[in-house]
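Selected chains from the complex are presented in situ; the others are not included.
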Amino acid sequence: MGMIGGGGGSFIGPVHRMAARLDGMIELVSGAFSSDPAVSAATGKSEGLEPERTYADWHGMITREKTLPDEIRPHFLAIVTPNHLHYGPARMALEAGFSVLCDKPLCMSVAEAIDLYDTVHRTGRLFCLTHNYTGYPMVKRAREIVLSGEIGDVRKVAVEYFQGWLSSPVEKEGNRQAEWRADPSRAGIAGAMADIGTHAFNLAEYVSGLEVVSLSADLHSVVPGRVLDDDGNLFLRFDNGASGTLLASQIALGEENSLSLRIYGSKGSISWHQMEPNSMTVRWPDKPMQIYRTATSFAELGMAAGRHTRIPAGHPEGFIEAFANLYRNFALHIAAVNSGTAQDHILDYPGINEGVRGMKFLEASVASASEKSFWKNL
Amino acid sequence: MGMIGGGGGSFIGPVHRMAARLDGMIELVSGAFSSDPAVSAATGKSEGLEPERTYADWHGMITREKTLPDEIRPHFLAIVTPNHLHYGPARMALEAGFSVLCDKPLCMSVAEAIDLYDTVHRTGRLFCLTHNYTGYPMVKRAREIVLSGEIGDVRKVAVEYFQGWLSSPVEKEGNRQAEWRADPSRAGIAGAMADIGTHAFNLAEYVSGLEVVSLSADLHSVVPGRVLDDDGNLFLRFDNGASGTLLASQIALGEENSLSLRIYGSKGSISWHQMEPNSMTVRWPDKPMQIYRTATSFAELGMAAGRHTRIPAGHPEGFIEAFANLYRNFALHIAAVNSGTAQDHILDYPGINEGVRGMKFLEASVASASEKSFWKNL
């Protein structure tokens, strides 16, 4: 693969590289790691790239890499830049014949998202959006249980994503991760909702198998001087009539990365928490609650969870492994397409459609919040 | 004390009696336990009351009991009937010179609530409303910490109360607890919001020390055929500008009695969960999270928690003990007033003001929900 972004003090760049490396299937061969050519070069060097495969800008990179012979040309480009630099590189890469793996949220607007959606379908390239939390084995198992109908009709969804790292104005104190997230020109129309709300939204739709049709939002900029939302709550209505809530905050002081999902059906319910990702609870009205655990044989009946775990039960797999599952599934899909073999549809990963959904969610949320929580359709 | 309601298949009647009995300070001397005279008599007998102190109706009970000599007349009457039978007995008891302990919600409307408020103040009697969750030691400690300013300005409140016992139409299947709760003529304008939402609301205001000034509600009747809400979510705005959410459901299948509160401040945060009531977590930006535990010496610095616990740390105290704390505090207050001694204001308990707040909360919630979540002031 080639990488765009992820140099210097990036948080997500190294995560992508560890995830790509973990299973020994993907090799980083080129990169435009930063808008600062020196930073890009330094990152390329530390990653062991050949100097001529490290680029000063993504435009130049795509332009040249697409001309390379098949044997050395990357199969896909990973885009790990701030939000405003997703659309451009993604579109150019697709047009240049590359498949694309892109960080979330997809882009800056629904219009851009639809254009990318069209581009993906027109070019026939593959696209992965790193809603990485769907890569956890117990999330896969939860989805299987819900979709199987075991818990009956979904009646209620409660998803929540609380962090505390933006409780003070760290974007003005040198925190590079906070800087661009607090800047509308780089982050887009939303802050916390874009950064983590979209993850929560995606997780809820993925596990429930439902789509949100309308929402009412109450967004806040709690820390003085902050322009974008750093905290917000939503009422949700799903396409089957179920209701839900989505709570997301980056000023929930003391919270680390607390993403949780609960889905209540007419026959049972499930709950999962990202900070203890290897457990997933199923509750029933007439028998004891059950706790499924990663890598236990009985948790793998449907195969979905089992194919997303590497080591025996009780040896905790975490964030990097879940992230690596997306890379692995995406790489397997590319390999299957390239070799013309059958594609195993169990090994799913979030794609361009999830990207469009996320942008619709963001635009509806911001619109609702600006009209005193008036309900908006997606 | 005397008791109105709580006979036969009552859930809350026995709880009140256990709570009253636990500390050996309060004696049940009379009762009108049911609208069915036979049931009332049977309950009185099983409680060891003298037959002439067991009444066929509350009106007759108050009429006669108020004429009894001081030595045997109850100091207060406990009203543990369905909601529609709170106002009448409470008002008559107050006018008859009794202090009153009443189950929640206070009554059927804000108008009734204000009338009771006025009656309490006019008669000078004491009034306790059994928002029993405030009786837990760790809730007292949490309130102390928040009010002390240790966690800074409150920015965000997330309170949640999930149960699953109304996931099917049990009100039509002989469940007496469900029957009256599902019947507007006995429950009032709200279902889950009245039954458990008011507890969550009270807990949030109690621990935060803030008042909700406006709210937006999304209420649902999920189980087919049910008239009143059995599930609902609210956005909250507090008088200091903080925002919040209140989620309450009785169709969250698999949930038992899951009440939790989290309060996020500018310097720290607290969280507490009723189903593990003896722990309370405080998180900080710059040091390890702390877990306070009931009955540990250091948890009692402020005395509030320490005076609400009976046994050493690690010997779990539960729901009945917390409920008993309200009875104990109320009895101590009555005794102090009767004896003219100083009243220890630490040993607080919820009263008539909390009752008025709860009714305002209910009327605003129902009004908002009926207008597509339009924000309403309390």
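By letter and in written order, the chains are A and B; residue numbering begins at 1 in each of them.
The working rule: contacts are C-beta pairs under 8 Å (C-beta built on N, C-alpha and C of every residue); 3 or more make two chains touch, one makes a residue touch a chain.
These numbers come from a predicted model, not from an experiment.
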Item to check | Copy count for the complete homomeric assembly [2 present here] | outcome: 4
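Assume only the chains that are shown with their structure count from here on.
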Checklist entry - What whole-number Å value describes the gap between the mean CA coordinates of chain A and chain B? => result 43
Checklist entry - For chain B, which residues count as touching chain A in their complex? => result 151, 155-156, 158, 164, 167-168, 216, 218, 220, 222, 231, 233, 235, 243, 245, 247, 249, 251-255, 262, 264-269, 282-285, 289, 372-375
